[in-house]
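Every protein chain of the complex appears in place save one, which is left out.
We just call them A and B in the order they show up, numbering each chain from 1.
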Amino acid sequence: MLRSCAPEACLRNSFETSFQHQISVTTRGHGDTHDITDQVASAVSRSGITTGIVNVFNVGSTASIGTIEFEPGLQADLPAILDKLIPPSRNYGHEQAWHDGNGHSHLQATLQGPSLTVPIAGGKLVLGTWQQIFHLECDVRGRQRTVVITVIGQ
Amino acid sequence: MLRSCAPEACLRNSFETSFQHQISVTTRGHGDTHDITDQVASAVSRSGITTGIVNVFNVGSTASIGTIEFEPGLQADLPAILDKLIPPSRNYGHEQAWHDGNGHSHLQATLQGPSLTVPIAGGKLVLGTWQQIFHLECDVRGRQRTVVITVIGQ
Partner (left out) sequence: MLRSCAPEACLRNSFETSFQHQISVTTRGHGDTHDITDQVASAVSRSGITTGIVNVFNVGSTASIGTIEFEPGLQADLPAILDKLIPPSRNYGHEQAWHDGNGHSHLQATLQGPSLTVPIAGGKLVLGTWQQIFHLECDVRGRQRTVVITVIGQ
């Protein structure tokens, strides 16, 4: 958007800005879920950005990010349904090449996806009361995960 | 990006900006789909942003957003395939704790996802001719839904 930006106009403009923060999530293995909403909210708060979006991204190909009502029932149901849809098996091409037992982990993480974008209004995440941001470990062993939180807005 | 911004250079700069708009979607219950492309396009138009992205986000954990060719066949096929993959059942942990009959709604909405980001070029959404933005109700009853549209760009 072309804006006139003489010094006096400039003083009144709101400029877009971005802020990035990394967090670590220590997982205990396949199906371990973490509620990372508070950590994302904290990054949004520290950014000073009041209107915009925040992207939450899992670095690595065997874990995923999304939203869910984070209660014990669904914490178990989500990895269970993914295991039903994409079960552990030695028949995946990935297994036949690499024999590391995590072909289903890759496919589950790819289908659920590593990336989530949530709006920000009034300096806060816009989420439903029973809608939290989760990290899901799909790999077969515990991992130290890096999640990148990027806030964009003004 | 560090930019030199003496007043005269400043006049020629394009600064990023953001724009946010909420819409309501009234749904009739499980499997109800709405084409919200026009409402997203209208928000993009009003933002004045010509190059960038728009994020479309369903607030709440039992509905989802995505793209599809919005014709009657697929409007029925999409909820049908989700019901086949993640059927209604009393066996979900969520059901055993909450008895509200919508365990499958949560899981379907989480897998399809609440968030979609679409590029903007020339002040318009970049979508295929037969690619529309849909809202899908996964819950078992009609709901009044809030969808947040955030436009970022210049």
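Rule of thumb we're sticking to: a residue touches a chain if its C-beta (ideal position, glycine included) is under 8 Å from a C-beta of that chain, and two chains touch if they have at least 3 such contacts.
Predicted model, so just to flag it, every value in this text is computed and none were measured.
Q: In the whole complex, not just what's shown, which of B:Q22, B:S45 or B:Q154 touches the removed chain?
A: B:Q154
Q: Touch as defined at the start, partner being the missing chain; which of B:V44, B:V59 or B:L111 qualifies?
A: B:L111
Q: For chain B, which positions touch the chain that isn't shown here?
A: 1-7, 10, 13-16, 51-53, 66-69, 71-78, 80-81, 85, 111-113, 116-121, 126-128, 130-131, 152-154
Q: Applying the definition given at the start, please give the residues of chain A touching the unseen chain.
A: Touching the chain left out of view, chain A contributes residues 5, 7, 10-11, 13-18, 20, 48-50, 55, 57, 59-61, 85-86, 92-98, 103, 106-107, 110-111, 113-115, 117, 148, 150, 152-154.
One rule holds in what follows: only the chains that are shown with their structure count from here on.
Q: I'd like the angle of the rotation relating chain A and chain B after CA superposition, in degrees, nearest 5.
A: Rounded to 5 degrees, the superposing rotation is 120 degrees.
Q: In whole angstrom, how far does the Cα centroid of chain A sit from the Cα centroid of chain B?
A: Centre separation, chain A to chain B: 17 Å.
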